[in-house]
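For this view, one protein chain was removed and the others were kept in their places.
Labels run A, B and C following the written order; every chain starts at residue 1.
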Amino acid sequence: MARMEKIRIGMVGGGEGAFIGAVHRHAAALDGQYELVCGAFSRDAGNNQRTGDSLSLDAARVYASWETLLEKELKLPEQERMEVLVIVTPNHLHVPISIAAMEAGFHVFCEKPAALNLAEAKSLKSHLDNNNVLYGLAHTYIGYPMVWQARQMVLNGQLGNVRKVYVEYPQGWLTASEETSNKQASWRTDPSQSGGSGCMGDIGTHAFGLLEFILSQKVTHLCADLNTVVEGRRLDDDGAALIRTEKGASGVLIASQVCAGEENALKIRVYGDKGGLEWQQMEPNSVIYRPLGEPYRVYRAGGGQPGLYDEAAARCRTPGGHPEGYLEAMANLYTAFAKAVRAKQTGTAEGVPGLTSGIRGMAFIDAMLSSSKSETKWQAIPDTE
Amino acid sequence: MARMEKIRIGMVGGGEGAFIGAVHRHAAALDGQYELVCGAFSRDAGNNQRTGDSLSLDAARVYASWETLLEKELKLPEQERMEVLVIVTPNHLHVPISIAAMEAGFHVFCEKPAALNLAEAKSLKSHLDNNNVLYGLAHTYIGYPMVWQARQMVLNGQLGNVRKVYVEYPQGWLTASEETSNKQASWRTDPSQSGGSGCMGDIGTHAFGLLEFILSQKVTHLCADLNTVVEGRRLDDDGAALIRTEKGASGVLIASQVCAGEENALKIRVYGDKGGLEWQQMEPNSVIYRPLGEPYRVYRAGGGQPGLYDEAAARCRTPGGHPEGYLEAMANLYTAFAKAVRAKQTGTAEGVPGLTSGIRGMAFIDAMLSSSKSETKWQAIPDTE
Amino acid sequence: MARMEKIRIGMVGGGEGAFIGAVHRHAAALDGQYELVCGAFSRDAGNNQRTGDSLSLDAARVYASWETLLEKELKLPEQERMEVLVIVTPNHLHVPISIAAMEAGFHVFCEKPAALNLAEAKSLKSHLDNNNVLYGLAHTYIGYPMVWQARQMVLNGQLGNVRKVYVEYPQGWLTASEETSNKQASWRTDPSQSGGSGCMGDIGTHAFGLLEFILSQKVTHLCADLNTVVEGRRLDDDGAALIRTEKGASGVLIASQVCAGEENALKIRVYGDKGGLEWQQMEPNSVIYRPLGEPYRVYRAGGGQPGLYDEAAARCRTPGGHPEGYLEAMANLYTAFAKAVRAKQTGTAEGVPGLTSGIRGMAFIDAMLSSSKSETKWQAIPDTE
Partner (left out) sequence: MARMEKIRIGMVGGGEGAFIGAVHRHAAALDGQYELVCGAFSRDAGNNQRTGDSLSLDAARVYASWETLLEKELKLPEQERMEVLVIVTPNHLHVPISIAAMEAGFHVFCEKPAALNLAEAKSLKSHLDNNNVLYGLAHTYIGYPMVWQARQMVLNGQLGNVRKVYVEYPQGWLTASEETSNKQASWRTDPSQSGGSGCMGDIGTHAFGLLEFILSQKVTHLCADLNTVVEGRRLDDDGAALIRTEKGASGVLIASQVCAGEENALKIRVYGDKGGLEWQQMEPNSVIYRPLGEPYRVYRAGGGQPGLYDEAAARCRTPGGHPEGYLEAMANLYTAFAKAVRAKQTGTAEGVPGLTSGIRGMAFIDAMLSSSKSETKWQAIPDTE
């Protein structure tokens, strides 16, 4: 075995005061697979420089804009040059930067959503196909080991034929209006930066993506009710939908940001004719399994834990009893992405949500917005593959 | 204070092999307010007699039919005669027996549902109004102390303006088809005995009643999806609805009997602009309160427990730390009913769901059935008061 | 089958303001096996009469003292006369009343502790042996279905050889001194009424009895540290002990009444070489089972629940998902006692802690008091059978 070189990453966005940029840096660092070599962290020059300094970056590689970053990095020798660009800007920049980066031959790892809407997401496809690069999307919850456990339980028939699915994502941080609440709220509730949906784009897509991932089947129809609960807000901050899947299951999807006191209480339950399962993001190291006619049992994350599928066990760093969390989940995406980079794969990295997931999420949002305005009950979600 | 005489009750239904009859007897006995004096427990003479014997009844007051029971009891001296008739038969007999009992001057305490449908429920009203009797309905969950705590929290503004409500009642006992599952399943899934709805009539009404009780406001519109998941079953065994309330809250109601492995996981969450609350039937002695901007706290049932409203505290028999459960919840209904009997009230007993609740439940079922068949999204629930 | 006559009980103690008397009445009533026919509830005549009236008793059978009660009941015709005397007085009266009642030929069902100390408890033995009566002791926690489940799990080898046991009973109600806290505190912390130990007599015995019951083996040695945490209190309000059992297991027993904020958090964990189990009184309807090398699983109380031993299932009144609690646990003792009364058994009623348990509890308290004063580490508990 030869020495493993670290993969060189750059970052757009994620200056002081941003939340998700730091999360990506922690996650990329955790497994020692990456080295941050450059960034364009903020349009504010001082912020940009301070961020670069705090990250031990060479000042010459802290760029004033993402355009400059791409231009200058391209001119560096290949063995120094950034290989992967991490995009953690507000949503409306995801697509322009992704396209430019891919066209310049860089892999892209993008914070979700992939785009502002379905059309924009689809526009990424040709750029990805034509440039021999990888595209990864930070649907972080897909990085949790026990989400993989749940998926494998379904795939291996532990539930039998799936009939019911309930997925919910209640948050409370937008209970009060933007003036009095978190600064993060401002751009997330601004249509020009965030897209056509607020709550559904921000967290509804997580719930939807988790559901389709664990079920390994598509939602085909939904009947939605979106609300703007807080007066003066310009986008939906709440919603729910009845859903139906391609193989005949039905269920409910809930996402809300006005559930006072709730943190990130993402939870999914799936029931088939042989059993049910339950997973919660805030206690992510357990999956409850309810086999029909037996006492319920609990699978626990961790190396050497009984009953884990390989897909789950491989995503644990520590033996049972050492709780891993959100950063480790995202790190699992980064590490899977690194593996694909090293293997010189293109398109989608195995184990990492890619453009297909991004397009799917946009189709979901479009359908939710359309359904919510309609007086007809059921709305089809277009089949995007 | 004079000696408190026990109230004399009779029972129709509840022979060997029935579940809910025994529950009513336990509940009626618990607080020492009632004496069971007669019954018509089963159309099977042997079952009927054995049940009467096991309950220490005088054989002369174990009657072959409910008609005989009413006729014979009426002929007894007033101070011996049954005062309250408890009805625990299959659903289709609830109304005929209720009417006959009220017309004979007996108070009625009826297992839910009040009737098979809205029209039948409404037909009870004139009989109740004209006979100076009480009518109580065993919406048992309304008997839990912490359900009253939740209601008072809403009424006292601890949540502010209510915006969201989620109520769910997943069960698993009908996951397999009737042939292989519980005997209880047979009549509950038979339209002629159970009414037009299976799951919604059986447990959806509980979820709905709990929701309107805790909110102290009405659901005005719903958008339902009912399913018959298990092949060959004649009634819905599953469903969900988007809902809207009279004061502008929205939410979701879920009821299902095919959620493999679930017991009676009735749960309600309510969120306002000042906080949220959560209560679960299977851990009924806690209410979680999430005041906006403060750590969440937990109210606990029991005498002397901090933060309880009188309405909750008065429904606890023991100090904190002694779990009370389902039988105590129903006993709270029976004891409130006894108080009303002694006070010679008529119509509805304070603290006990009455005919208004019964009619409301039927309006809900009718609206659910109608909505589920419709291609239009929203269905109004008629205002029944 | 002949008609089942109710068993006639009388009660000493349990007037207005008492806690445990009402608990016994609820429990005795729950299953319809008993009829309360007489009582001497309080030395305060007004309280006594009001209590009797509220319980629908014939005024002639509300007696001024327990001596009068025994004397007058004996003169009644056998088919009217009380059969079982329930003793719910302060502790120091348990033995005198028990002896008098047994000598008069009445069965005794006594609130714990059986006596003030070991010698007094042993003095009961000859009276029990000589009078063809039953003696039951309200070690209420032994009435929980899932305590029986745990015991059967041990007996059936699901844990293998038992090595470790931890039992704890933290309460908080004596955190503040008697002047400012619960009225119940006054007699419980008065040595003349309560015996030589406060906390250990009140709740330590529960922990100890539960431990020996679930293990089906005896604790042989202990090393105790008792404390009087609150200044001015005359008895221990806290303590803990290292323990060893006859078959070589070791562990810890904790009981305290100064754990601020705790209710009745009785909990037991047992570990063998094949697995472990855990049960908690405040969520009494579950037993966690941790089989070595498998995901842990949870047995749940209720009719028809998977994995329950007959001994547990027989103590549930309702199907899974209907929580039963403390009153049902005590009712299980009463109902088992009723069965033994009807079967004309003497001595101990199957399924009900009897005098042997009472003596055992006193031996435990004596050993704890002795050990706590000693500078030697280990103290033997005398083998009391």
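Here is the rule we use: contacts are C-beta pairs under 8 Å (C-beta built on N, C-alpha and C of every residue); 3 or more make two chains touch, one makes a residue touch a chain.
Just so it is clear, the structure is predicted and the values come from calculations on it, not from any experiment.
**Student:** Which listed residue (B:P90, B:G307 or B:G347) would be found touching the missing chain in the intact complex?
**Tutor:** Considering all chains, including the one not shown, the answer is B:G307.
**Student:** Among A:S98, A:Q171 or A:T205, exactly one should touch the missing chain; which is it?
**Tutor:** Within the whole complex, the residue contacting the unshown chain is A:Q171.
**Student:** Have a look at C:R50, C:K72, C:K122 or C:R163 and name the one touching the chain we're not showing.
**Tutor:** C:R163
**Student:** Could you tell me which of A:V12, A:L30, A:V154 or A:A255 touches the chain that is not displayed?
**Tutor:** Within the whole complex, the residue contacting the unshown chain is A:L30.
**Student:** Going by the contact rule already stated, which one of C:M4, C:L76, C:L93 or C:V252 would touch the omitted chain in the full complex?
**Tutor:** C:V252
**Student:** If I consider the whole complex, including the chain that's not displayed, which of A:A22, A:A104, A:L155 or A:A313 touches that chain?
**Tutor:** Here the residue in touch with the unshown chain is A:A22.
**Student:** Could you list which residues of subunit B touch the chain missing from the display?
**Tutor:** 289, 293-300, 305-307
**Student:** Mind listing the subunit A residues that contact the chain we can't see here?
**Tutor:** For subunit A, the residues touching the absent chain are 1-6, 19, 22-23, 25-26, 29-32, 36, 50, 52-59, 171, 173, 182, 262-265, 281-284, 300, 302, 304, 317-328.
**Student:** For subunit C, enumerate the residues touching the unshown chain of the complex.
**Tutor:** So the residues of subunit C touching the missing chain come out as 159, 163-164, 166, 168, 170, 172, 175-176, 223, 225, 227, 229, 238, 240-242, 244, 250-252, 254, 256, 258-262, 269, 271-276, 290-292, 296, 374-378.
The rule is short, and it goes like this: only the chains that are shown with their structure count from here on.
**Student:** So the centre of each chain is just the mean of its C-alpha atoms; given that, what is the distance between subunit A and subunit B in Å?
**Tutor:** 44
**Student:** Averaged over CA atoms, how far is the centre of subunit B from the centre of subunit C? Could you give it in whole Å?
**Tutor:** Subunit B and subunit C have C-alpha centres separated by 34 Å.
**Student:** Roughly how many whole angstrom separate the Cα centroids of subunit A and subunit C?
**Tutor:** Computed value for the inter-centroid distance: 55 Å.
**Student:** Counting only residues that touch at least two other chains, what does the list for subunit A look like?
**Tutor:** Residue numbers touching two or more other chains: 296.
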